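The complex appears here without one of its protein chains, the remainder shown in place.
Take a look at chain A:
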Amino acid sequence: MKFAVIVFPGSNCDVDMYHAIKDELGEEVEYVWHDETDLSRFDGVLLPGGFSYGDYLRSGAIARFSNVMKEVVKAAEAGKPVLGVCNGFQILLEAGLLPGAMKRNENLKFMCRPVNLKVVNNETSFTSAYQKDEVISVPIAHGEGNYYCDEETLQTLKENNQIVFTYETNPNGSLIDIAGITNERGNVLGMMPHPERAVDELLGSADGLKLFQSIVKNWRESHVTKA
C-alpha cells in the first residue's frame, strides 16, 4: 500500500508520520508538497500535524485552499482512506470533508502530553484492529482541539457511529469528549491525538500502530477480493 504524507508550509509532524509508515509499518510512503496536482498514484492520504500557513486567520483555513486539497477531496470521494491528525484534522474540518469546527482549548493552554482514548467505534477501516471500548494511550499536542458542532450535526454523528475516539478525561473542552470522527462513509478520519507518535514502546506507547495496521489490512482485503 502506498501512502502520501502531504506537506504544507508549516507542517511539522510530517517526518513522524513518514517514519511511522516506512519504519514501523513497513509500507511505501512519499512526501507530497502542497502544490501537487495529482494524487492518483497513492492508495491512502495522510495530513500531518503542525501549523500550516502559520495558523494565520484560523487553523487550517488557508491550507484548505492549496492545490493539493482538490486532490485530497477527489481521493476521499474515490473512497480512499484519508487521515488527518491534529492540524490535519483542522484542515479536513475547514475543507468540509468532516463536519464541525475547532475552538481554542477551554483552558486556553497548549497541551502536550499522553492521554487515554477510548475506541468507541472499532468497525471503521481505521480502528478494526482495536477492541470495542479499548483504552489506548496516544499523545496530544494542540492549542485548538476544542471540537464544536451544532446539535443537529452531533445527532447525525451519533446516529451514524461517526464518533470513533473519545477522551477518557477531556483535556480541551471538546463536545461530549470527542477526540476523533469520521465522515459518513467512514473513509475520512480526523483526530486531534497523534497516533504516529505512539508507534513504538520507545516512544512511551505503541498503541497508535494498530490504527495504521487497520488501514493496511482493510485495504489489502478489499483489493485482494477485487483481484
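Operating definition for what follows: a contact is a pair of C-beta atoms (placed from the backbone, for glycine too) under 8 Å apart; a residue touches a chain by one contact, two chains touch by 3 or more; residues count from 1.
Convention: contacts and distances are computed from a predicted model.
Taking the options "4Fe-4S ferredoxin", "Transketolase subunit A", "Phosphoribosylformylglycinamidine synthase subunit PurS" or "ABC transporter substrate-binding protein" in turn, only "Phosphoribosylformylglycinamidine synthase subunit PurS" matches the UniProt protein name of the chain that is not displayed. The residue from A:D14, A:E94, A:D177 or A:E196 that touches the chain not shown here is A:E94.
Looking at A:L108, A:L202 or A:V224, the residue that reaches the missing chain in the full complex is A:L108.
Contact with the omitted chain, checked across A:A61, A:M111 or A:L203, is made by A:A61. Touching the omitted chain from chain A are residues 57-58, 61-62, 65, 93-94, 99-101, 103-108, 146, 148-150, 173.
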